[in-house]
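Got a structure for you, written out below as C-alpha cells; questions coming shortly.
All protein chains but one are shown in place.
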Amino acid sequence: MSLRSTLSRLRYRYFPDHILGEILSKTWIDNAIPVAILVLVLAGLGLWDGDLVSLRSLTGMAPQYAETLLVTLGMVFVLLAGGIDLSVGSVFALSNFIVLALFNMLGLPIGVAIAAAILAGGLVGAVNGVLIGYLKLRAFLTTLVTMIIVKSVVDLLLLSFAVRIATPVTTSTFWDFLSFDTVFGIPPSILFAIVCAVVGHIMLTRLRLGWRILAVGGSRRSAYNAGLPVRRTIALTYVMSGMLAAAAGVLYAARLNAAGSDTGVGLEIVAVTAAVVGGNSLGGGRGSVTKAVLGAIIVLVVTNSVVRLGLPAGGNSLALGVILLLAVVIDVKWVKNRGKLLSSVYVSPAWMQLPACPPTAEGSGSPYALNDKLADVQLIGLGEIDGPEDPILDEAGNLYAGTRHGDIIRFHAPDFTTHEVFVHIGGHPLGLTFDRQGNLLACVAGMGVYRITPEREILRLTDQTNRSWLSVIDDSRMRLADDLDVAPDGRIFFSEATIRFDMSDWMVDALEARGNGRIICHDPATGRTRTILPHLRFPNGIAMCRDGQSFLFAETWGCSISRYWFDGPRAGQVEVVVADLPGYPDNINRASDGGYWVALVGMRTPAFDLMLTNPALRKRMVERVAPDEWLFPNMNYGCVIRIDETGRVTDCLWDRTGRNHPMITSMREHRGWLYLGGVSNNRIGRYRIPGADPDWTAAASYRGEAA
Amino acid sequence: MMATRTRSPLSQEMIVAAIAALLFMAFFLTQPVFRTTDNLLSLLQNVSILGILGLGMALSIIGRGIDLSIVTVMAMSSAWVLQLANSGLPLGLALLAGLLLSIAVGLVNGALIAFLEVPAIFATLAVATLNYGVVRTALLDDNLVYLKAEVPGWFHAIGGGALFGIPNPVLLFALVCLLLHLFLRYDIAGRFLYAMGENPAAARITGIANRPLTLLQYAICSVIGFGAGMILASTIGSVETRIARSTMVYDVILVAVIGGIGLSGGKGGVRNVIIGTALIGVLLNGMTILNTPYTVQNIIKSVILMLAIVADSILNPRDEQTSQQGDI
Partner (left out) sequence: MRKLLTTVLAGFLTAAPALAEKPDDGLVFESAAALKGKTVAYLPIAMGFDLTEAWVTGLKKDAETWGYELTIRDPNWSVDAGAQAFAQLIQEQPDVIVVHPPEIQAYARLIQQAERAGIAVVVVSLKASTNADYFIGPDWYDMAVAQTKSVIEMCGKSKGGSGKIAVMQGVLTNPTSQYGIQAIEATVAESGGDIEIVSNQAADWDASKAHAIATTVLQANPDLCGYVGMWDNMDVGIAAAIREAGKQDTVKLVSSGGGNRDSACANIENGNFATYISYDAAAQARDLMMVVRSVLQNPPEEPGAHPVALYTPLRSIDKATMHSGSCWSLDTLQAYGP
C-alpha cells in the first residue's frame, strides 16, 4: 500500500466527515440561525457600549422579557397552526385594565382579579377561535377587527376609570410579591414565564395537542383528511394565545400599576417580529418554543439598547429595522438553502480497498464463470407484484412476498396462479422468515421488525435499539431493517443496512462505503433489543448456520460474507468466510445440500472499485454532478451462487440474456425449486435445481430434520 | 371571470355594499344635517385619503402581497418635501425628490420580496420601520414639519381647492381610481398582476416575469402613498410624522379588504375599494354627526366590519380541500 493511500485511508478513517451532515439534518439546527443572530447582536452591542450587555442590564430587562415571552409564546402557537393573532396587544391592555379595576378600584381579592383577567383573555381568544376555527374566517382580518374592538372597549373604560384604577384601596401580599420581590434575585414574573415556556415545549414536542397543532399548520388539508379535529385545534391556539397575552397583561399591571391608551399598542408587531426572527415561519408548521425564547430575547435586547444608547429621534427605528430585516433575510435564505447545503455535505465518502475481483468470464475456469442456467425460469405473478425483495414459502407451499406498496402478497400453492393480499403492513417488507411456531417475521423498511401470525395478526416486535453515545444521528430508531433469521432459542438476529440513509436512497450508501450498518438482536422472551455488531458495510442477508451457534451475514458494499458466533465456545467472534466476491452479496438462505444460497445483486466494476480508494473524487462527484449522473455500483446484473460453510463456491446461476432475472436480491429453495426475488423486479422466478432433494424444505432444515 | 370566483349569489362585496347603502339610507332619513350637499362632500373628502391609500393597498394585495409601509411612505416622503421646500428648494424639485424617495422605498420593498423572498408582511413592516428611522434621522429636523416657505397657490389647491364645488381630494381619489382601474383591467402588467396573485408558481412557469412585476407593484403602491401624503400635507399645511407609527395602516387594510379583495391575492379590483371606502365613510360621518365619541365609533365600526366578514364566511364557506396552505 502506497504512502499516499495509507494517508488517505487514515484521513478518511479518523476524520469524522459525516458529522457535519448529520448535525445539519437535525431539526434543532434551525435554532442555529437565531442563536447566531443573538450572538452577533450581543457582540455588536457589547462593542458599542459594554454596559448594554452587562448582567445588570440584562437582568433589568427580565420583567419586561417575561411579558414579551408570554405574548410571543401565544403568537408562536397560533403561527404554528397556520394563523396569526393581531389582537394580543389589545388583550394585554384589557387584562391589565381588568386586574387594576377589580383589585384597585373594587377591592376584590387579587386572585379573583387575576383569574378574571386571564378568563377575559381566554374569552377573546375563544371568540377569535370560534370565528377562525369553526367559521373559517381569515385570521389576519378577524384578529385585526377584534384588536380594534377590544382596544376601543379598553379606551372607553379608561376614559372613565383611568385615574381611579391606579390608586389601590386594598393591599395584598401576593400582589406586592409579584410587583416588587425576587426569588433568589429573579423576579417571579420571569419564573412564571419560564414555567410557561417549559410547559409549552413539552406540549409541542410530547403531547397530542402540540403534534396536532404542528400537523394542522404543516398541512391543513392533510390534517383534515387524516381525521384530526382541525377546527378545534385551531380554535384552541387562539384561546392559548389570548390567555398568555392576558397573563402578560397581569404581569404588566404588577410592574407599572397603570393603564393608558398606549398600553399594549404595537405588541402584536413585537410578538410577530420575535417569532419570525426566532425562526418560526409565518404560515405555519415550522417553529418551536426555543425559537420563541430566542426571538424574544433578540427583539428585546435590540429595542432596549437603542433606547439606552440615546440615538437621535428615529435612530431607534433605524437600528431595529436593519437588524430585523437582516435576521429575517438570513432566516429565509437559510430555510431555503438548508436542503441544498445538506444534500451537498451529507454524503461523506470513506476510504475502502476491495481485494482483487475474481474473474467471471465464460471458460475462465472460475467458479463464477458465466452461464445461462436461468434462461428458462418459470415466472410467477409477472406484472402483478412490485418489488418482491425476499420471497418465502410456508410448509403448505404457499409463496409470500413483500411489495413496495406495503403489502405481503400470498400466491397460492401449488401453481401460484392466484394470489391475495396476505396483510397490509404499510412499509416495504424486505427480509422474511418463518419462526418455529409458523409465524411470518418481516423486516420492514423504515418501520422495524414485525410478526404476522397465520391468522394475519400483525404485531410490532421492535422498532428501536440502544442509542449509541457518540452518534449524532438518533440511531435508536430503525431506518432500514433488511434481513433476519431466528436462532434455535427464538432470538431474532436482523441486519439494519444503514443508519444514514432511507430506503429510497439505499444506493447512495454505496458511495460512502463506510460501516454505516449493524446487526441487531431482539429477544422476544425479554423484549430487549440490542445492537451486537456495529459499523458494517451495508449488512444484508442473514442465515443461521446449522450448528445453532452462529450465522452467516453478507456485507453488500464489502463484497464479503462473514460468520458470527453468538453462542458456544467462540461466542462473539467474527470470521470472514468469503472475502472477495465478484459482486455485491444480498440475501443468504440455506440450500438442500448443506450449503447456502447467496444472491449477488450486482457485479463489481473496475471503475467503481478504483473509485472506492479515492474518497475525494466521490465527494467532488456528489457535490458537483447531478445525482442522475453519479457513478454508482452496477446494480443491473447479478447472479446466484451457492457456497458451503467454508466459503467454497459450489454452484453459480446466471441469466445471460438478462431477460428475466438480471438483478436478484434473494432466492429460496423449496422442494427442489429455487424461487428468485428482486427488490425492483415485477416477477418471481422459479428454477428447477438439478439433482436437488425434492422434499427438502427450509422449515424441516431449521427443525433439524434435514440438511 | 367573475362568475368562476363567486360561489354564492351574495359575495362579500355585495353584502358590504348593501350594509353601506342601508346605513346611508338610515342616516339620510333620520339626520337632516347628513342630507346636505356640503356634508356629503365632506364625507367624501374625509375618506378620500383613506380611499387612495386603500387603492395602493389593494394593488399590493391583488399581487399576493401586502404593503404595511404605505402610511410611512405617505408621512415621511411628504414631510421631506415640506422640509426641502422650507430650506429654499423650488417646490417642483422638492416634489421630485419626494417622489424619488417614495419610489426608492417601493423598490426596496419589492426587492426584498421578489429577490430575497422575505414574506411581504414582514418585509414591508421592516421597511416601514427603516424608512421612518432613516428619514427621521437623516433628513428631518422635527417630528412635525410645517410648510413655512412661500409656495405657488396651486400647491395649496391640491388638497384645499375645489372644482365645480367638489373638493379636490375627492376628484383626485376619483382620478386614482380611474388610473388604477385602467391599469388593472387593460394594461398587460395589470393583467399579469392578477395572474401572479392567483398563482405565483404557475405565473412564473407561464413566463410572466414575477420579480420585475413585484418591483413595479410596490413602486406604484409607494407612489400612491406619496400622492396621498402630498394631498394631506397641502390640506393641513403640515405633516405630523408620528402618523407613521400609528395604527392607520390597519384602517387602510380594512378599507381594501372589507370590500371583498381576498388577502390571498388575485381577486378584486378598484370597485371593491370604493365600496369599502363608502362603508367606512358613511359610518364615520354619520357617527360624527351623532356626536359619537371616537372610541365608540371604533367599536361600532369594527362590529359592523366583523358582521360583514362573518356573513361572507357563512354565505361563502371555505372549503378544506381547496383552501390554500399558509393563507392567513
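Annotations
Letters A and B mark the chains as written, and numbering starts fresh at 1 in each.
As a convention for this text, a contact is a pair of C-beta atoms (placed from the backbone, for glycine too) under 8 Å apart; a residue touches a chain by one contact, two chains touch by 3 or more.
Remember, predicted model here, so these are calculated numbers, not experimental data.
Within the complete assembly, A:256 is the residue of A:35, A:194, A:256 or A:487 that touches the hidden chain.
Among B:11, B:39, B:109 or B:302, only B:39 touches the chain that is left out of the view.
Considering the whole complex, the residue from B:211, B:245 or B:318 that touches the absent chain is B:245. Check B:60, B:109, B:210 or B:235 against the missing chain and you find that the one touching it is B:235.
The chain not displayed touches chain B at residues 33, 36, 38-39, 42-43, 45-46, 49, 136, 142-144, 146, 148, 160, 167, 232, 235-238, 240, 242-243, 245-246, 284-285, 288-289, 291, 293-295.
Residues of chain A in contact with the chain left out of this view: 56-57, 60-61, 63-64, 155, 158-159, 162-163, 165-167, 179, 252, 255-263, 265-266, 303-304, 307-308, 310-314, 316-317.
Note that only the chains that are shown with their structure count from here on.
Interface of chain A with chain B (complex): residues 82-84, 131, 135-142, 144-149, 151-153, 155-156, 159, 219-221, 224, 230, 265-266, 269, 272-273, 276, 282-284, 311-322, 324-325, 328-329, 332-333, 336. Chain B makes touch with chain A in their complex at residues 112, 116-119, 121-123, 125-137, 140, 143, 245, 247, 250, 253-254, 257, 263, 293, 295-296, 298-299, 301-303, 305-306, 309-310, 313-314, 317-318, 320-321, 323, 325-328.
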